[in-house]
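The complex appears here without one of its protein chains, the remainder shown in place.
In this document, chain identifiers A and B correspond to the written order of the chains, with residue numbering beginning at 1 in each.
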Amino acid sequence: LAGTDWSATALAQRLGCECVGDAHVRVTHVATLAGAGPGGLAFCASDAYREQLAATPASAVICRAADRPYCPVTALVSDNPYLAYARAAGLLHPEPSLAAGRHETALVAADATIDPTASIGPYAVVEGGASIGAGARIDAGAFVGRGSHVGAGAHLHPRTVLAVGCRIGASSVLHAGAVVGSDGFGFARDGERWEKVPQLGGVVVGEDVEIGANATVDRGALEDTVIEDGVKLDDQVHIAHNVRVGAHTVIAGQSGIAGSTTLGRCCQVGGHVAITGHIRIADGVAIYGMTAVTNSITQAGQYASPMPAQEVSGWRRNAVRFLKLDDHYRRLLALEKTVRDMHQRDED
Amino acid sequence: LAGTDWSATALAQRLGCECVGDAHVRVTHVATLAGAGPGGLAFCASDAYREQLAATPASAVICRAADRPYCPVTALVSDNPYLAYARAAGLLHPEPSLAAGRHETALVAADATIDPTASIGPYAVVEGGASIGAGARIDAGAFVGRGSHVGAGAHLHPRTVLAVGCRIGASSVLHAGAVVGSDGFGFARDGERWEKVPQLGGVVVGEDVEIGANATVDRGALEDTVIEDGVKLDDQVHIAHNVRVGAHTVIAGQSGIAGSTTLGRCCQVGGHVAITGHIRIADGVAIYGMTAVTNSITQAGQYASPMPAQEVSGWRRNAVRFLKLDDHYRRLLALEKTVRDMHQRDED
Partner (left out) sequence: LAGTDWSATALAQRLGCECVGDAHVRVTHVATLAGAGPGGLAFCASDAYREQLAATPASAVICRAADRPYCPVTALVSDNPYLAYARAAGLLHPEPSLAAGRHETALVAADATIDPTASIGPYAVVEGGASIGAGARIDAGAFVGRGSHVGAGAHLHPRTVLAVGCRIGASSVLHAGAVVGSDGFGFARDGERWEKVPQLGGVVVGEDVEIGANATVDRGALEDTVIEDGVKLDDQVHIAHNVRVGAHTVIAGQSGIAGSTTLGRCCQVGGHVAITGHIRIADGVAIYGMTAVTNSITQAGQYASPMPAQEVSGWRRNAVRFLKLDDHYRRLLALEKTVRDMHQRDED
């Protein structure tokens, strides 16, 4: 993991951190507190790691002021060490820059608009009327459908599909295998068969969004499916048609949001969560992994529903009782009444 | 959203609706009741939208006879407005037709059979012995394996994979990234390691089926995995080997069916449902989202199992109690007996 070479002081300055200790020490790569070697820059963001901090072989550590006394090497002091670390990692390990231009095997329609600083990879296909912004990157085998737009600095990884008439904002990323703009799941009953409802809306993805590997974001039925700025979707997330995901909301792997639901800003959704259709989730809601959300949530806060795993024989006994939970409650009620009556009679 | 231009009366006739009001008004596109403009055709299928209906700026509305009096513009009266709307949307917004023929970069094996009216897109690969029916469409980068068949009018979207020896029926659709015919998950124990069981069956997909983006349908171990006519699978659905999905069954996003299970006709399965292997689900079963189905279901009806989301502190308290639910039930039983005995003694 070789990176670029910085002095601790130059890096601290760039990150807006105070540099305590040998300001001239060189850092060349990021590393863990325990696994670092010479030139390694680690971070410490919690008391739980103080022992590792005290013994770190790293050349410098990003840490909070409170942890500074325990740091045996140069400290870059920050209120938010993890954020400073993220930025340091980006500085020490910049993505290799890609030559602008189209690979000779890229198929670009004559009436597509490609910024000369964009990079179009091998076997990529860009259909008519599409536009690709400055510095954007369309990797091997990616597909950009008719009339779609990819914003400046956006990155479509290999084998991604951006269907017709969709928009990806500046600096947004589609990871490998992601599909944006596939048809929403809309069918009208016709006796026992189902008639397809044409999905005529698009998908509008804001700026600085990430859409994970093999994730799917469906186009709207009539209006657009909207992913607002700064949203982060993990791998295999599914966003159905007409959903709106509010800005800076993060959704972990394999979670799904059914059609026409609106998710607020700055929500945090765990993995394997299912959110039903046609509901609203307020801003600032956190949902634990594996939760089923079947009703609107109107208050910020933390919500959960999964049953905890237990040893199978116990689980089997308890799960069977659950099937009669309401009956048991009614028997508890009846018993309370009987006992109250007996007690009353005793008093009389 | 510009479409084709129809008079209300011509459209009504085509849809089998009664046209009430100005029969000459022109409609050019579908729209929502609230968001329509001139030329817009909306629909109203429920009392809940009567206020929006009364105020709609649409040029015409498809609605039930009961809603007709509230409709301020030309009404196309239908018993099933959503179905009529679906068809109207198809008429007003036909898919752009694609020129037949093979893109010069499509790789088609010499012994594959391609109907001259089929369209094979750029960088598509069609292996030997495969056959592609009339009017079928194989999009950019799609893959059709050795000996597979794609029926007339079927559509393989970009980057789909149809493995060797599988069949897609007429008018069926594989959305982007879908994989049909990958190996089933079959392994035989050999001490601590697992030996692969060759997956020698295929996949047979009927007519008028949709398979969603990044969905997976595995090939059978010995016999075929079968998806019957009219089935609709949403994005990221997973169908394991040897499963049979009955005709006109719909399965919402991210649901999975484990191996050798048979799902009946006309079932409706919500999103994020897990159905275990080697069971049978009757015809006409509806399963709510996030339900775990661990036993056969022999009766049509509606079934569910998810726990509802609640605020985390309450959830934590309740979930802990669940782990002792059977104990608590036994204590309730014991208490009932004690109280019965006390009551009896009082009576004596």
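Methods note: a contact is a pair of C-beta atoms (placed from the backbone, for glycine too) under 8 Å apart; a residue touches a chain by one contact, two chains touch by 3 or more.
Since the structure is predicted, the reported quantities are computational estimates derived from the model, not experimental observations.
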item	value
Positions on chain A contacted by the hidden chain, ascending	1, 30-32, 35, 80, 82-83, 85-87, 89-90, 93, 105, 122-123, 140-141, 157-159, 175-177, 208, 210, 212-214, 230, 232, 234-236, 247-248, 250, 252-254, 265-266, 271-272, 289-290, 306-312, 315-316, 319-320, 322-326, 329, 332, 335-336, 339, 342-343, 346
Contacts of chain B with the absent chain, listed as residue ranges	107, 123, 125, 141, 143, 145, 159, 161, 163, 177, 179, 182-183, 185-190, 192-198, 200, 214-216, 218, 222-223, 236, 238, 240, 254, 256, 258, 272, 274, 276, 287-288, 291-295, 297, 301-308, 310, 314, 317-318, 320-322, 325, 328, 331-332, 335, 338-339, 342, 345
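One rule holds in what follows: only the chains that are shown with their structure count from here on.
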item	value
Mean-CA-position distance for chain B and chain A (Å)	25
